[in-house]
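Missing here: one protein chain of the complex. Every other protein chain is in place.
The block that comes next holds chain A.
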């Protein structure tokens, strides 16, 4: 598992981002004005007719705020060649400017990878030549190597031994494109780590972030394997409440989106309250209401215009399964606030 950090870094700089922006019309969220980290009250997003998607401004804003910005974790040392550390002597003003630059770079590192639906399988037959049946024993795969066409529009066809000329499946396409136009960090045949039985080992070692970075480097965002690995990772994190592993990484937004869509937000809510991240908790519930506007707590929140702790209480009463735990956590938080203000 050496040099995982290098693969993750390279993936971000690779063709994926340019291609993603061009082909899927997925735009990066506009840079937010400089806010103090995590201190705004969660403003309720506008209700949209029809389901809000992953790429909406309001949704991205909420998810980004929940991700947090722990500079120590974002810029933690990645495995590279050993160089002696460089020390600089800075004035207070220079230090502030350096911190601002670091925050800007961290924001770029935290851009969320796209969340797309699974792609439709291709089965398109171009020609059927019954005459060729049995002449060849193996199939031929022909790839169009024209440099200027995007990979999605490339012609990759297969001539089967029974004479049928068909378009290649998505897996064959990915393999051929990697053979002729290799991308850094991607293997021709996906490594065995991504099989379900081996993912278990990875999760036992708490390396969820590394496996997600590898997955982004290896698979296309709309491929079945990408979605499967991501969902398995999120399920495992939710089962063992290891939310902090992904906090302040670029995968946090995707995880929150997955959990909110499947209404499994209780564990995350409790974790946020335990860590005194009330604003994140309110953002989470606002996002929940945006995605499920027909649920009871959404209607109550809209009627009574709730904010902050009241919102969490209403949510706990109506929508959650682990109501008791949430009440306990809220009580502990309020006691802690009372003692800290008293002392």
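The criterion applied here is as follows: contacts are C-beta pairs under 8 Å (C-beta built on N, C-alpha and C of every residue); 3 or more make two chains touch, one makes a residue touch a chain; residues count from 1.
As a convention for this text, contacts and distances are computed from a predicted model.
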| item | value |
| --- | --- |
| Per UniProt record, name of the chain withheld from view ["Proteasome maturation protein", "Transcription factor", "COI1, F-box" or "Small ribosomal subunit protein bS16m"] | "Small ribosomal subunit protein bS16m" |
| Selected from A:165, A:193 or A:277 as touching the chain missing from the view | A:165 |
| Selected residue (touches chain absent from view) among A:103, A:116, A:132 or A:224 | A:132 |
| Omitted-chain contact residue, chosen from A:179, A:200 or A:241 | A:179 |
| Which residue of A:144, A:206, A:276 or A:302 touches the chain not shown here | A:144 |
| Residues of chain A in contact with the chain not shown | 126-127, 129, 131-135, 138-148, 155, 157-159, 165, 172, 176, 179-180 |
